[in-house]
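Here you go, one structure.
Other chains of the complex are left out, but the ones given are in their true place.
By written order: A and B. Residues from 1 in each chain.
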């Protein structure tokens, strides 16, 4: 598809400068863009690439505007503008329409208008898929599920019985929604499995990353509010509740019954133990471990700093001696 | 299904108090239960919900008994009793019986009585599935595998050649049993893959979480003894041996050739490096890293404590200086 500078500015309510009829038909990095492509500068680190860029149009902020003499879109948030513009150049990779002959769909299931059911998809009893949702291929949906409108569910996703997905949500390949929560009670001879009779309830405009797992609740549901965005390889345990607009980066995990507030930013590899409450507007830095409830917005970290291994070994020895070191210091202080 | 207070007490050999014919037909939390539902109190934290609960029957311990005037089951372990009782209310989500027409089963495979083979399941040469096991859908089983009786294997599971699963084991969606262990030898031009000629041997009454991976051994098998319970997203490397009744929480990992004892509790995000031995009855707290064998039962931790990031930065700087700090202190001590 092709679009002009003027049309872009009008569509997204942005200011432009340059030849209004200049057309672009794709997007690229500043470094690689040619004259038929649009690019952007959001990070000052790449300013040198701006001056040398051959991009047909560049999206940038006011303070960088003088560095580029070509066609420009000027905005306070170039990254956001670029995100919106590049959706125009996204091509659907869905090759099918309607219901593929290999799909196995229960007679009691209801499929809305415009739904695409790709090859090898399975839909269980009484499940309902609302209009225009795409089940790309090899999706397995259990009984009594409800999937909202305009969702995109990618290959290999498993959605177990009674789970609910809201509108416009995207589930990336291999994610597992509604596996049993990890409930065990100890009997004299060993472990007894605690049945997990709740489900998973995911809101509108959510995104669940590849191979991420969200377990069903023990009695109540595990809940993700609207606009929650989860990266890959994340583990959400049973009975967890995650607030609106919260984002979690790859490989993070929240243990059972913990409640995470709204607008939280959870870094890669973070762990939050169970039965806690994290308030709104908390940022957890990469690989932090949270072992107590957090009641005050702000940024939190744990993790030792990186050192050359030979230096780290010395620090590690001293970390074990810390209590003695502190006591020795207190004693010396008294003596002085 | 409906069951009375008296029948419940008899079935599970528990003491009751109240109207013996009182019937319940489901389970719920104390907060949400109505008069037709059973609930439980195991954690004193929720005592306030007990006094206000509308539950038809509550399972609780002797010391909470006075706080509830309705129908009660009194036991020393309410959580365990609840686990057993709620299995009565669990409904099977398996819609099929017998062998689905889309299953691809090798002629040399043997399928026991009452086995359910769901849509798109593949079973390889000479593999044997024992009686009453359910392969829910889209399960891929390689050659020469043996799956025991009454197992439940969920969608998307892959069990590679020569692997053995015991009786009554549950494999959650997307788990991978018997992928190649990560064996590499360095040659002058790059890496050479070391063939992994062993398999995986999982005992009876085991549970393997969603998207968990257990690799086959290099020569011998990777082994899980009976009643081992693994949560989601766990990695078990080649040649590992895990003892009876050991439980691992989500995202933990054990590297190659390590032996974990019986009755261990391994927290979320824990890492245990290779070629170690962890004795019986060890608890590893969340995100601990084990780098030496553990010979003494008990609880172990690593991980720095969480701090506000601004405070953490100061601690991080000092952690790097720890050796100097300790030496300075020793020097001062001598001077005094």
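Keep in mind that, in the parts below, a residue touches a chain if its C-beta (ideal position, glycine included) is under 8 Å from a C-beta of that chain, and two chains touch if they have at least 3 such contacts.
Given the structure is predicted, the values throughout are model-derived calculations rather than measurements.
Counting every copy of the one repeated chain, the full complex in this structure comes to 3, with 2 of them shown.
Quick note on the criterion: only the chains that are shown with their structure count from here on.
Measuring from the averaged C-alpha position of chain A to that of chain B gives a distance of 25 Å.
Against chain B, the residues of chain A that register as touching in their complex are 102, 104, 106, 120, 122, 124-125, 138, 140, 142-143, 156, 158, 160-161, 174, 176, 179-180, 182-187, 190-195, 197, 211, 213, 215, 219-220, 233, 235, 237, 251, 253, 255, 269, 271, 273, 283, 285, 288-292, 298-305, 307, 311, 314-315, 317-319, 321-322, 325, 328-329, 332, 335-336. Contacts from chain B toward chain A in the complex involve residues 27-29, 32, 77, 79-80, 82-84, 86-87, 89-90, 93, 95, 100, 102, 119-120, 137-138, 154-156, 170, 172-174, 205, 207, 209-211, 226-227, 229, 231-233, 244-245, 247, 249-251, 268-269, 286-287, 303-310, 312-313, 316-317, 319-320, 322-323, 325-326, 329, 332-333, 336.
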